[in-house]
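In what follows, a single structure is set out as structure tokens and then discussed.
In this view, the complex is presented without one of its protein chains, the others remaining in place.
So, chain A:
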């Protein structure tokens, strides 16, 4: 018989029973309150091994199956409860063992309790970006000028500037998107760009489409655009080559760098925002509108630069449809004058509908009071209401 079952003592003790009266075993069992778990024990009361063990043995085909002694979770809740009640005085032994282990840990000579948090291992930090100290990459610099140009004059100036820049880069055979490194040109440079004209040779070709007003402008612009893109890399290379060898040189370089940074910082805080394109008016040259944007690289470069200058961004379906600079301008100008959202506005704007004598369009819901007004009885109703003091 299992120990757990023995603990339960399911039958009434013999001393409590009346010796004269015979009570059968079944009735004796019924007379005792018993936990429902007892049924499980009863079922296998005659077995020395539990059913789970027997199943295991059967499955493995041996009397000593491999694996844990009881892989089915050990004893049940009630079994453990009854056992604890029985073996309470015996629990002192394991407690003593754990205390001994704790003592052994505390006796470690190298252990010193910390007084401050410094030098302790940080707990709870998962190395996420927000926990790390700020780096250079975290500083945000805007891609565009943070302004949205709305006047058609400015938009055409931006398109013209973009066209001149990209055709120059096309001619110089440089990566087109490099121009986006220069967010805004200096005024003299912008003036040179503005004076240029665009005359695409055939079918909107970009190569050598720029017509310079004079030789000087051409040389200046070519010189400037040669620097764009490659300028930073070249500067970096130069810096590495001419690295300060002595400590004094290093200090001087640091001071210079600090001064330059200060100067940049001062420049970055203008007192008043400058007018877009230095207050220049529209460009007379409209040749840039004929430039083709069928080449995806050119199209991407044009839209990127144009977005940077104007603050207008293009959704993907629109980008797909665009095939020339004229389309870009059309889209941007159409954005300025959105279609009326209300049908009444649309119908009122429709000249052919307005010319018909039998059509009336109302912008507001027509109520019974409108009918009264139309039939000429509204005044009478109002007068009557006033007379009775109801209005």
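In this text, a contact is a pair of C-beta atoms (placed from the backbone, for glycine too) under 8 Å apart; a residue touches a chain by one contact, two chains touch by 3 or more; residues count from 1.
The criterion applied here is as follows: contacts and distances are computed from a predicted model.
> Which of the following is the UniProt-recorded protein name of the chain this complex doesn't show: "phenylalanine--tRNA ligase", "ER-derived vesicles protein ERV14", "Large ribosomal subunit protein mL43" or "Vacuolar protein-sorting-associated protein 25"?
"Large ribosomal subunit protein mL43"
> Among A:69, A:215, A:365 or A:388, choose the residue that contacts the chain missing from this document, as touch is defined above.
Considering the complete complex, A:365 is the one touching the chain left out.
> Sort through A:30, A:350 or A:382 and give me the one touching the missing partner chain.
The single option touching the absent chain is A:350.
> Identify the residues of chain A touching the omitted chain, counting contacts across the whole complex.
Spelled out for chain A, the touching residues are 341-344, 346-347, 350, 352-353, 356-366.
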